[in-house]
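Right, one structure below, let's go through it.
With one protein chain withheld, the remaining protein chains of the complex are depicted in position.
For reference, chains read A, B and C in written order, and residue numbers begin at 1 within each chain.
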Amino acid sequence: MPQPDPSSRPALGVGMVGYAFMGAAHSQAWRTVGRVFDLPLRPRLAAIAGRDPQAVRAAAERHGWAAAETDWRALIARDDVDLVDICTPGDSHAEIAIAALEAGKHVLCEKPLANSVAEAEAMVEAARTAAERGRIAMVGFNYRRVPAASLAREMVAAGRLGTLRHVRVVYLQDWLVDPGFPLTWRLRKEAAGSGALGDLGAHIVDLAQYLTGDDLAGVSALTETFVRERPLPAAASSGLGTTDASAGKGAVTVDDAAVFTGRFAGGALATFEATRFATGRKNALRIELNGSEGSLAFDLERLNELDYHDHREPAPRAGFRRILVTEPEHPYLEAWWPPGHGLGYEHSFVHQARDLVRAVHTGEPVAPTFADGLRVQRVLAAVEESAAKGSAYTAVE
Amino acid sequence: MPQPDPSSRPALGVGMVGYAFMGAAHSQAWRTVGRVFDLPLRPRLAAIAGRDPQAVRAAAERHGWAAAETDWRALIARDDVDLVDICTPGDSHAEIAIAALEAGKHVLCEKPLANSVAEAEAMVEAARTAAERGRIAMVGFNYRRVPAASLAREMVAAGRLGTLRHVRVVYLQDWLVDPGFPLTWRLRKEAAGSGALGDLGAHIVDLAQYLTGDDLAGVSALTETFVRERPLPAAASSGLGTTDASAGKGAVTVDDAAVFTGRFAGGALATFEATRFATGRKNALRIELNGSEGSLAFDLERLNELDYHDHREPAPRAGFRRILVTEPEHPYLEAWWPPGHGLGYEHSFVHQARDLVRAVHTGEPVAPTFADGLRVQRVLAAVEESAAKGSAYTAVE
Amino acid sequence: MPQPDPSSRPALGVGMVGYAFMGAAHSQAWRTVGRVFDLPLRPRLAAIAGRDPQAVRAAAERHGWAAAETDWRALIARDDVDLVDICTPGDSHAEIAIAALEAGKHVLCEKPLANSVAEAEAMVEAARTAAERGRIAMVGFNYRRVPAASLAREMVAAGRLGTLRHVRVVYLQDWLVDPGFPLTWRLRKEAAGSGALGDLGAHIVDLAQYLTGDDLAGVSALTETFVRERPLPAAASSGLGTTDASAGKGAVTVDDAAVFTGRFAGGALATFEATRFATGRKNALRIELNGSEGSLAFDLERLNELDYHDHREPAPRAGFRRILVTEPEHPYLEAWWPPGHGLGYEHSFVHQARDLVRAVHTGEPVAPTFADGLRVQRVLAAVEESAAKGSAYTAVE
Partner (left out) sequence: MPQPDPSSRPALGVGMVGYAFMGAAHSQAWRTVGRVFDLPLRPRLAAIAGRDPQAVRAAAERHGWAAAETDWRALIARDDVDLVDICTPGDSHAEIAIAALEAGKHVLCEKPLANSVAEAEAMVEAARTAAERGRIAMVGFNYRRVPAASLAREMVAAGRLGTLRHVRVVYLQDWLVDPGFPLTWRLRKEAAGSGALGDLGAHIVDLAQYLTGDDLAGVSALTETFVRERPLPAAASSGLGTTDASAGKGAVTVDDAAVFTGRFAGGALATFEATRFATGRKNALRIELNGSEGSLAFDLERLNELDYHDHREPAPRAGFRRILVTEPEHPYLEAWWPPGHGLGYEHSFVHQARDLVRAVHTGEPVAPTFADGLRVQRVLAAVEESAAKGSAYTAVE
């Protein structure tokens, strides 16, 4: 019998910069997306870039990339790379993304968009110019594409919650509780920009703005660094490195936790908390929205579920219902498993890739755009400004 | 056979002022406490006071009080009243409590202690003087005596949480969401002092300070009134009254919601939220404490449970455990039902009465004292001050 | 001013036999019911009976009974006793209940109705005769009157579940896991009739038949005694007594656990499990009903909640909702606290007392009747017969 045509669809060459945690997650998404969803283009894992020749080569083999480069500029220069996927720490986002866009590539940039508002503004400008040439720029707030979050957005947009009154969001982890945890790049301001604020706070600010369809107008904040000195890591580049006793200690220059209140433009009150010191909470991104007609609640530790209260129902039969977000009618679920057969964390990246590939094909922008990323950056800047000014209520630019 | 002696124990005559929701709850406690716990004194429901002769007489009969008075001063003057239990709105607390203490009575005063710091200070002063004569003054923060909360305090005090890093508290209700809900006394500043802040916020500030064994050092706050006008109630005195269409509308002069962040003296960061606009949440007082060695979480809607994470356990077997707080070793549980046979909201008042009666007998002060109530009042004042000053971080006096 | 009339309503003199765990729960109900609900008769705690003069006198004083008797016949003979409340072990139910009914008293009899079908039949006959003289006989399946269970019954009766397909019930406790727990009366067949089956199984069989409005047609069962010998208790009468090392060991003559499947007359399949060996489960009576139009789930360890799935809703928004059964429209809730302020285990007895007092006043029978109790007894007998016959499916008489 005739053997199948490998694929009749045009390829989309992807080049990835960075190959740590995010690199692994993105690789799994690029390998999977075309096998699960019907796509107009066939993603091809063309090349990966990293500084250490041996490590990047091993990563390429492990994750299925066809080639490896030790300089991201070489990666951008490749003809077989149509889209640059940036998985590095925040301090290099602006430089790489702008170069890639200028080189005519599409860009997917991990969050937070940048380490400063100025950098983010430059990136938005570059994206604006590139858009004129049909290039797509997306920022990787992947949690928007956890199906339960997408469903929540649909329900808010359909008016099921009425007028929003309260937004309450926390993102709780606990991996910094041990004071012996080393001083990795995430704890140094020059690399990470900020601490829990940029890492976790960026996610929840974006998610809150996405779900509400509204923007934070102002914030009032407190931040804290509970453990001010930590052992230097054995190897500077390591994400979760072991420590080196002889290396001594260094100062933690970012926040360990940030709490802030705020007002949305539409009038809702909000509370936010981002911390890596909440013992027992591993990845507890929890968001609750209360509106005049209903409420929604979500917890990333139970990511296949969305709790919904319909306040229009008679009180004696009303209550928060647990929607198992695994029905074929739910966002992204048409392509996966039967009801009740849950998805995991990594699927949010597959869904992000799906929508990005489709946008590349149509040339239409896809959210979250760099402008969305800038909006988050401005909130984070207002949080830091408020914290520095004795928690004074600070308008978001 | 010999018939039982009605009781050999000396009586403690109780006189109650007010007989709405709180009056019913306190009555149930006074009727029950001596039947369940071994007490050195036998509480006697001597008299109840209220302005409306017919209503107070009906309340006395319904709730089992031996006599009724239409003037609280007459109640205080009765020889058979040893302890005055104040269940009125906050604007009359100071006057009644001070008069009762000066008349040599013990006092239990519902929360919040008063509607202002100045009133609360005068009450503390009166309590101090009365204490010299062996009189007890207690404020009714009854949630301290939900067994799960008492157990939480024991666990914190025993050091099971290590150094506290985070305190996160919300008190969510939804009974004001309907803009047609009438303008009862709880929505008028002159009677209630404040809105969600004094009603719900007072509870969570006290509970947070109790559980941590620490005081809030400063706060930064936002408050909001979502529905600024409401129909006037048909009958002014009604707690949950129907509206009178002909009566027109009046201005809501208190907050509908208050959100604030804060720092505890010991260094923990805190977030607080009090609202009556969280659709679907009926009585969701939720508190979570994260410390370096462990965490606790409690939800008043599931008041027989306390969640505990022991961070000293090996990570692969650690997790939040749900302690069913119904074991005989748990606080107050020695007198109730077998394990798993849960208690309800009203039992917190029985436990409060137990400890108050014992304190009256020994003459030793019992927490929460009026000083504890003042401390809460000062936090609420700082919250209002911060909200008025653009959320500026405001030290608690 | 005029003092309140103690009460204008006619009294209903209650006499109670037995004063252990159930006696305490019933006393609390009799003291409370007339203070919370509007009743046509005023319950009066007239007298209590028990064999030990000192203990019964102490119980009377503790629980508020006006008189004490050491012979239940004397209690029945009292003119001030209109209703006899039987809280003894099952082996004395028939004798006391029949005598009380013949003496013209109303009767409330704790569950299980009797230790054998023959006894239960005689009791039903006595109740039938007494009913002709307007006497009420009720059996104490109190869990029917946990508000969430009453609400569940209302919802099933209203057709919300459609045709029932599955009934799945467990009643899990763990207090016999320790082999050192003594051989109390509950572990001896002559006193208790059976073990987990009569103690816990009786509750779940009644509750399942009540909620479905249907009867079990047949069952297939396995029973087991895991610990076959236990230390003799120090004092024979003790409910939860300490052991006496010198007393030696005795044989456990009842089941430790019973599991059975069954068919309801209406076609639903059922599974049942009753055990006191489920470590960590304290009072986990869990019942789930699945029908063609919806499902309900209940757990006694969270007794203020009822989970409901409405299968007629569009699948993408459907899910089990947690109804907090504390709304004023919910069964029995009109008299208690505001929404979200939960009730406890003991309130089921207050509700039972309310409905019994009203039935005494109207003369109309109130469920669960002795006939309901007999029906349960017949199921338990079929379970024992099936277990003895190699699990053969055994029709319920």
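Please note the rule applied: a contact is a pair of C-beta atoms (placed from the backbone, for glycine too) under 8 Å apart; a residue touches a chain by one contact, two chains touch by 3 or more.
What you see is a predicted model, and the numbers here were worked out from it, not measured in a lab.
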Which of these, B:Phe181, B:Tyr210 or B:Phe320, touches the one chain of the complex that we don't see?
-> B:Phe320
Which of C:Ala11, C:Val117, C:Ala131 or C:Leu269 touches the chain that is not shown?
-> C:Leu269
Please identify, in ascending order, the residues of subunit B that touch the omitted chain?
-> 151, 155, 308-309, 314-324, 327, 329-330, 339
Since one chain has been left out of the picture, which residues of subunit C touch it in the full complex?
-> 165-166, 168, 170, 172, 174, 177, 220-222, 224, 226, 257, 259-263, 267, 269-271, 273, 275, 277-281, 288, 290-295, 309, 311, 318-320, 386, 390-393
Omitted-chain footprint on subunit A covers residues 1-7, 21, 25, 27-28, 31-32, 35-36, 53, 57-58, 60-70, 173, 175, 281-284, 300-304, 324, 326, 337-347
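Keep this in mind: only the chains that are shown with their structure count from here on.
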Comparing centres built from CA atoms, which chain ends up most distant from subunit A?
-> C
Between subunit A and subunit C, the Cα-mean centres are separated in Å by 54
For subunit A paired with subunit B, centre-to-centre distance based on mean C-alpha positions, whole Å = 42
Subunit B, residues touching no fewer than two other chains | 281
